[in-house]
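A single protein chain has been removed from this complex, and every other one stays in its place.
Coming up: subunit A.
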Amino acid sequence: MSLLVQQPLSLYIHIPWCVQKCPYCDFNSHKLKNDIPEKEYVAALIQDLDDDIKRFKLTNRKLHSIFIGGGTPSLFSGAAITDLLDQVFARFDKKEDIEVTLEANPGTVEADKFEAFAQAGVSRLSIGVQSFESDKLIKLGRIHDNEQAIRAAQLAKTCGVKSFNLDLMHGLPNQGIANALDDLKQAIALKPDHLSWYQLTIEPNTAFGSKPPKLPEDETLWDIQEQGIKLLSRAGYQQYEISAYSQPNVQSMHNLNYWRFGDYLGIGCGAHGKLTDVANNTIHRTVKVKHPKGYLEKNRAALYQVNSVTAQELPFEFMMNQLRLREAFPIERFEHTTGLPLATVETQLLLAKNKGLLHAHNNTWQVTPLGHRYLNDLLEMFL
């Protein structure tokens, strides 16, 4: 008998175009050459969605959240986003207060566009500020400056969305502790509901990956993190995930669902999805065609690549997500999302507990502050 239980369903929509590619970015994004084929792309997305709905029998399922990410979704017109969301909502049992996030680049912002997004149903804007220092922004390949970043945040407050997030990086090339904290203070001053404050990581297959910039020393990075968390905490931002901080009760519903190993459809170029198939006691993963050209050619058969996640991989995948969160997780969450009894990972859990990386309490498990510092070492145990 399967332990699997149907999980909340989110929807990720990928918009693959950017004005230019940032040297640190390893997401599926492509420099925009001509006008965006908005109409065609929205049509392809809906076709993609319908295929998923049919394949996984999702008609009239309740939708937990939507995230429009990229690339730069804010390059799309208000009309295109309206069209897209209207069609998506028509296919699901829409929750009234559903969280719909859209990622915006401060360099592509106009006041009426933000209002149009809000009108279309976007309830949350996520603004990729990254830094407030001009020289850092140039180094990071960003198309906006300090003033545009501030203006975007102010617009987000007044355009009609319920909440907004600022993406901010630290550990940038040549960044000292004072610069990093100053960036953070400026972000806090804009009073976002949510801050994604994460350390720059050099990823393979990026411009930085092939020509790595000189990053601050480990000790500096550590000081930045320690003092930054204090600063955030004093301003009322609670850390609930490795790099996510929020005012009380405005955590990102969509990201929480990822981290709790919930389900999500992924539509658009290169989008990944994960679906629990209780009836067949299986968990599916989907990947869509990566390049916009191929995706738009509507070769339906090529859109899908469905892999079933094997039982062996599941514990690790669960932990890799769940243990990013500060919150304790109930044992049932492991069993319901992986279909495996907790006994499968008991040895590792106890080992981690003995090392002070995990804490067990009332049928829940929780990562300790030490476990969060050395999360990679902790996750390794589940490989």
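Criterion: contacts are C-beta pairs under 8 Å (C-beta built on N, C-alpha and C of every residue); 3 or more make two chains touch, one makes a residue touch a chain; residues count from 1.
Here is the rule we use: contacts and distances are computed from a predicted model.
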Self-check item: Undepicted complex member, UniProt protein name, chosen from "Putative propionyl-CoA carboxylase beta chain 6", "Elongation factor 4", "NADH-quinone oxidoreductase subunit K" or "Bifunctional protein PyrR"
Solution: "Elongation factor 4"
Quiz prompt | Omitted-chain contact residue, chosen from A:Ser29, A:Gln148, A:Asn255 or A:Thr338 | solution = A:Asn255
Quiz prompt | Hidden partner chain, touching residue among A:Leu58, A:Leu221 or A:Met253 | solution = A:Leu221
Quiz item: Residues on subunit A that touch the omitted chain in the whole complex?
Solution: 12, 198-201, 218-219, 221-222, 225, 242-243, 255, 258, 264, 266, 272, 274, 287, 313, 316-317, 320-321, 324, 370, 372-377, 379-380, 383
